[in-house]
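I have a structure here, written as structure tokens, and I will follow up with some questions on it.
The other protein chains are all here in position, but one chain of the complex has been omitted.
The block that comes next holds chain A.
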Amino acid sequence: MIVLDKRPQPSRAWSMATPVVAVLATMLFGGLLFAALGKNPVEAIRTIFWDPLFGEFAFYYRPQLLVKGAPLVLIAIGLSLGFRAGIWNIGAEGQYIIGALMGAGVGLALYPLEAWYVFPLMVIGGALGGWVWAMIPAVLKVRFGTNEILVSLMLVYVAEQLLASMSLGLMKNPEGFGFPGSRNLQQYESAYNAELIAGSGMHWGVVAALIAVIFAYVLLNRHMLGFHIRLTGEAPRAAKFAGVRPARLILFCLGASGALAGLAGLFEVSGPAGVVSIDFNVGYGFTAIIVAFLGRLHPVGILLAGGLMALTYIGGEIAQSNLGLPAAAIQVFQGMLLFFLLALDLLTNYRVRAAWSEVA
């Protein structure tokens, strides 16, 4: 008989250790899965975790880790602020899309003007787009008490329809022979979010993600607003007595996460993606939720988690191509990671002990 005792305080040690244990458990059970598929498990795990970092072509994959990880970290940092206060923005994917549309819209409207201020204007447009989209669930929640989870999630689908409409209509490349998709911003120098040092993967989105990490860290640890966010999540009644105004907190948390998601969209559309297309969004907004929790809602943790997630994507592709692993197996592998993390989280809040004596 196994008994769970609730800990009076969540265990700090386990809180730090569970992500590591979850990764190890994922490697173990993922290895078994790959073995069951007839692949060498050691080689598969090595391909996913080692090759992108230290393999033969690591000079190409390391920068790609930044490209893939930056939007995840940027979005997850924003989400973590709200999540800490119990404000659940599930619609980052939609804010990411609208940010990209607004930012790219500014750039496309100014085409072919070449000026230094084009890109900064696009950045403002991107942040504004994400912010506006997040303000819809925020204002509805503050004014009418609606559920921000449902509203923000549903707005993702609205955003996707808008994206399709823009790619096929207003933003369609006039020189594109009737095919959907906008002009390629990579070929519009003033709007192109190029790598700051060529071949390094460092584009403005990566810089923004790092700044966001530092900013969030300072906010949560040194600033009154950060204290209020943490207090509201951990002890709502105490927060009330401390004079926290929930409405302001909701507006701030949703607004900040929306703006960051919008920025991520803008940096992606003006850089690695280049075009507004119907399939522009590939799920960063949803994956970032996993990243936020994998990183324990802590800025530094999120940075590491974003890197890890990017690693499984890139390593997973290499494993598909070189070892012939099916894409579904890679997805199961990624799913395992979250599953083990959530399962092991139990150990943070509960003590597990065998209770033979009590049964007898």
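Everything below uses one rule, namely that a contact is a pair of C-beta atoms (placed from the backbone, for glycine too) under 8 Å apart; a residue touches a chain by one contact, two chains touch by 3 or more; residues count from 1.
Keep in mind that, in the parts below, contacts and distances are computed from a predicted model.
Among "Ger(X)C family germination protein", "Cytochrome B561", "Aminoglycoside phosphotransferase" or "Nucleoside-binding protein", find the name that the UniProt record gives to the complex chain excluded from display.
"Nucleoside-binding protein"
Any idea which of A:V67, A:I136 or A:L311 touches the chain not displayed?
Of the candidates A:V67, A:I136 or A:L311, A:V67 is in touch with the missing chain.
Of the residues listed, A:G78, A:G107, A:G258 or A:G274, which one is in contact with the missing chain?
A:G274
Quick one: say which of A:I124, A:V282 or A:L304 touches the chain that got left out.
Within the whole complex, the residue contacting the unshown chain is A:V282.
Using the document's contact rule, name the residues of chain A that touch the chain not shown here.
These residues touch the chain not displayed: 56-57, 59-61, 64, 67-68, 160, 164-165, 168-169, 172, 177-180, 184, 186, 195, 197-200, 268, 272-275, 277-280, 282, 313-314, 317-318, 320-322, 324, 326-328.
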